[in-house]
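Note that this complex is displayed minus one protein chain, with the remaining chains in position.
Each chain carries a letter (A and B) given by its place in the written order, and its residues are counted from 1.
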Amino acid sequence: MAARQYPIRVTVNGTEREAEVEARLLLSDFIRHRLGLTGTHVGCEHGVCGACTILHDGVPARACLLFAVQTHGHSIETVESLGTPERLHPLQAAFRACHGLQCGYCTPGILMTMKAFLEQHPDPDEAAIRKALSGNLCRCTGYQNIVAAVSRAAAMAKEGA
Amino acid sequence: MKPPAFDYEAPTSLAEALALKARHGEDARFLAGGQSLVPAMNFRLVRPAVLIDLNGVADLDHLSCSSSGALGIGALVRHARVESDREVARHQPLLVEAIREVAHPQVRNRGTLCGNLAHADPASELPAVMVALKAQLHAVSIRGERSIPAADFFQGTYTTALEPDELLARVQLEPLPTGTGTAFLELARRPGDYAMMGVAVLLQLDASGACTDARVVCCGAGDRPVASAATAAVLRAATPGSDPVALEALCEAAGAALAASIDPPGTVHVTADYQRHLAQVLAARAIAMAFGRAAAHSPRRSI
Partner (left out) sequence: MSTRAFGAALPRREDARLLTGRATFVDDIDLPGCLHAAVLRSPFAHARIRSIDAAAALAREGVVAVYTAADLGAVCCPGPLAVPPPPIEGALFHQRTQAPIARDKVRYAGEPVAFVVAESRYVAEDALEDIVVDWEPLPVSADLEAAARPDAPRVHEDLPDNIAARVRQVKGDYAMAVRGAAHVIRRRFTYDHGCSSPIETRGVVAQWDPRADKLTVWDTTQAPVFVRNGLAAALGLGERQVRVVAPFIGGGFGPKIMMFYPEEILVPWAAMQLHRPVKWIEDRAEHFVATTHERGQVHDAEIALGADGRILGVRDEFLHDTGAYDPYGLTVPINSQCTLLGPYAIPHYDSTFCAVFTHKPIVTPYRGAGRQHGVFVIERLLDIAARELSIDRAEIRRRNFIPPDAFPWDNALIYQDFTRLTYDSGQYAKVLDQLLERIGYRDFIDEEQPRLRAQGRHVGIAVVCYVEGTGIGPYEGAKLQVQANGRVSLVTGIGTQGQGHYTSFAQIAADHLGIDIADIEVITGDTDQFYWGAGTFASRGAVVAGNAIDQAARQVRAKALRLAAEIFECAEGDLVLEGGRVSIAGVPSKSMGLGELAQRANPMRGAVAAGSEPGLESTSYFGPPSGSTANGAHAMVIEVDPRTMNVRILRYVVVHDCGVVINPMIVEGQVRGGVAQGIGNAFFEQLVFDSEGQLLNASLADYLLPSSMDVPTIELGHVETPSPLNPLGIKGVGEAGAIPVGPLFAQAIEDALQLPARGVELLEIPLSPSRVWELARGAGPVIATDSPV
């Protein structure tokens, strides 16, 4: 007996996508393996590491704790919605300038978390950044350069404003 | 770590949601934020046959505040909204203080208060806070609606007073009387983790500065929120006054009473003895904070 399929229509990075999905398909798997947007990474599948963080209707959420079927009628943004290698988003450029990544596996989830954070808190201090970052685990950097990168991105946005 | 198969229902009205639950009973689970349920499903520890997604149900995302300060928090109200709501902060500071300790921003963006309570994890902060605040938990089913006092709602680890056909649709919090001081203190290994021990305190002072009501409730101390009558008894009728030494002695005595009255289980991170000790220390500190806040809001002060 084939598993029941549910039709969904979801806006991903500004483009409307239609698909048929099994109810249990995790949003993280849908994004990665059905849509081919492999920038969203999976680290724990129990909502702790934050690697799979995406924006759900503009709000950071764990893609491993949502079912794809739930996103019907909603919008999703992934790391692919930011810059390109040739034209980095200012936040991405700040991460590069500050060496805010090593293996880069946790990075897309951190970028999506911090993008939303900076929109809400354009002038954060270090303590606020560290708190906002606390739901994203990084095993390589020790966080210091991530914090520096977010500060830098905020400062540059202020200068540009 | 992929969840087992299930059928998915996305009702758009409460009546439809309740009819589905009535039909499927314990085989079905409601899905609101999913921040506790989905990890459990990914580990295959929980395997509902049907998920009833509440996110499309109108009217469940109500966060209402009456002119008197009574709060109604619906089943789809996310932690992040409670945390940032100024009316909630004004009327129920204990709830906001505790909710900030729940997990991390991304989880609070999705997770709901009602979902957290219905999950009934004894390590969670919010059940203890509900007990301390004497919240009324409104359960609805096709059979009707009933109100369950928080103290009766939590019946064990992951076990509540909800019947298989019921939804925890709303939490109702009455305004705190003048002269009330509250505090929530916990210690977690990392910020956002479940607490090694957490203590919610509510104290009420009358115009003479005497403590007329005291509630001290722990999370992580048993299979449900643990309210300590012995601790409350130490505090009730006490008049802390302005002598800091006497106040400290009172707080410490209350903390000691709490430690003596609980039987914490211990975890991989903590021994039971350490938990008991933490309860004592955190309670003493939280009680001191609550006294300070109560005094700041006391009727006497406004004279």
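In the analysis below, a residue touches a chain if its C-beta (ideal position, glycine included) is under 8 Å from a C-beta of that chain, and two chains touch if they have at least 3 such contacts.
What you are looking at is a predicted structure, and each value in this text was computed from that prediction instead of being measured.
The chain not shown here is in contact, across the full complex, with A, B. Summary of contacts with the chain left out: across A:R24, A:K115 or A:R152, the touching residue is A:R24.
Screening A:T53, A:T71 or A:T107 against the full complex identifies A:T107 as the residue touching the chain left out. Mapped onto chain B, contacts with the missing chain fall at residues 1-2, 4-5, 43-44, 187, 189-194, 196, 268-271, 273-274, 277-278, 281-282.
Although one chain is not displayed, chain A still touches it through residues 1-2, 22, 24-25, 32-33, 36-46, 48-49, 51, 78-80, 82-86, 88, 92, 95-97, 99, 101-108, 111, 129-131, 133-147.
Following the convention adopted for this analysis, only the chains that are shown with their structure count from here on.
Interface residues of chain A facing chain B in the complex, by the touch rule stated above, are 3-4, 6, 22-24, 26, 29, 45-47, 50, 53, 56, 59-62, 64-67, 69-70, 72, 113, 117, 131-132, 134-135.
Interface of chain B with chain A (complex): residues 1-8, 10, 31, 34-35, 38-39, 41-43, 51, 53, 55, 80, 103-107, 109-110, 190-192.
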